[in-house]
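Once you've had a glance at the structure underneath, I'll fire off some questions.
Note that one protein chain is taken out, while the other chains of the complex remain in position.
Order of writing sets the chain letters: A, B and C. Residues in each chain are counted from 1.
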């Protein structure tokens, strides 16, 4: 079980390169996505290993929020001028 | 035992990293993030201290957990206030 | 042994993410790194057997912090670059301070001081709940929680004094419908956490933070037009947490045999705590949501 945990964390470690080096914002956001899903898996395994059933609630919480958050956040950031400008261009 | 000291060391180093960011900046937003990192370091110090009974087979210290829980919510509200001030500062005509 | 290795990697990840966030060249990268750091912190709390904190950190880190930071970033758009600051002087100073800190934390004995937690365990039976963290927050140290609600309110009032408007953009339809699909689940999960707080990790703060994240996500997707300080019901509910808390404190003083402010009679404690927590959850959720997306709605400036 600990081995599973370690390997899952290792897969996050691999993602670390992308979140630091990029090169695009999409890569970074993607890595957050990866951290979210690996984090959920780690929490599931941890809840089994440490016998803490409450960690399943944490996993569900992360799953739901990670599901909805990036989209909302990205809209906040990226659409600002790009959108109105493209609207102006269309005939 | 070793993990306890490992997390304590991480807490101390997070404090260091955070104060580096706080000093260096250069943007105000990054300084606010740095304050949050320092906060995370302090919370981690407290949670590691709360973890000690687990090493002796007892449940973790609930008083410290309650304190940190309060701290987390206060920290996010303080961050929000700081960012509101920042937003006003940036919206000001140059 | 394996778990120790897990700890090492987790701590290394945390420190790398924090360091990279502090040193990265562009602000947008710092923010994304910081959000990733929040996720890892939730894992660290889970590892340190603090599920309550993991819940709160996940709710705050995955929803609120992100929204806050990206809002601030959107304001930075178009801002000129900053000169690259010096690294060496701060680095030397901070390294010295960290070494000192490291030295002092290693002086801390691993032997726990159990006095307080023993007293909590002793009095748990008369607190009205069976989860020690909730007992501490809502009964033994109710003062702290009451004042914390006040701090939240003050933060909101302070932020309202410095409004700066940032228009909300029309959401992508996929994002809007997906967030609407998830919203009942968010509501259900926070109600569950609130209810569960009496006996297991959960409670007003976690439920409030989660609900706040949900409200923020929906608001950013152009839902919930009622969510603003102008709405009377919202204002009332923001205050309701404090009012319910104070009323409960005063009412319990009137009961025979009660001498201390904010100490609940044993028979009623469970009910009072649930009542106070329900209002506190709503107040925390609305306050945090207003703090994050509280600016008055405005048409996009050049649309």
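Just so it is clear, a residue touches a chain if its C-beta (ideal position, glycine included) is under 8 Å from a C-beta of that chain, and two chains touch if they have at least 3 such contacts.
Everything that follows uses one rule, which is that contacts and distances are computed from a predicted model.
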Chain excluded from display, named as in UniProt, from "Sarcosine oxidase subunit beta", "Urea ABC transporter substrate-binding protein", "4Fe-4S dicluster domain-containing protein" or "Monovalent cation/proton antiporter subunit MnhG/PhaG": "Monovalent cation/proton antiporter subunit MnhG/PhaG"
Chains on display which the left-out chain touches in the complete complex: A, C
Contacting the left-out chain in the complete assembly, out of C:16, C:98 or C:175: C:175
Residue numbers in chain C that touch the chain omitted from display: 23-26, 28-29, 77, 172, 174-175, 178, 181-182, 185
Contact set of chain A toward the excluded chain (per top definition): 4, 7-8, 10-12, 14-15, 17-18, 21-27, 29-31, 33-34, 37-38, 40-41, 44-45, 48, 53, 56, 59-60, 63-64, 66-68, 70-71, 74-75, 78-83, 85-86
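Note that in this section only the chains that are shown with their structure count from here on.
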Interchain centroid distance [CA atoms averaged], chain B/chain C, Å: 12
Euclidean distance of C-alpha centroids - chain A vs chain C, Å: 19
Set of chain A residues in contact with two or more other chains: none
Junction residues of chain B - those touching two or more other chains: none
Residues of chain C that touch chain B when the two form their complex: 3-4, 7-8, 11, 14-15, 18-19, 21-23, 27, 30-31, 34, 37, 41, 44-45, 48-50, 52-53, 56-57, 60, 64-65, 68-69, 71-73, 75-76, 79, 82-87, 90-91, 93-95, 97-98, 101-102, 104-106, 108, 110-112, 114, 116-117, 120, 132-133, 135-137, 141, 144-145, 148, 151-152, 155-156, 158-159, 162-166, 205-206, 208-209, 284, 287-288, 291-292
Chain A to chain C touching residues, read off their complex: 2-3, 5-6, 9-10, 12-13, 16, 19-20, 22, 25, 28-29, 31-32, 35-36, 39, 42-43, 46-47, 49-50, 52-55, 57-58, 60-62, 64-77, 79-81, 83-84, 87
Touch list for chain B against partner chain C, complex: 1-21, 23-27, 29-30, 32-34, 36-37, 40, 43-45, 47-56, 58-63, 65-70, 72-74, 76-81, 83-88, 90-91
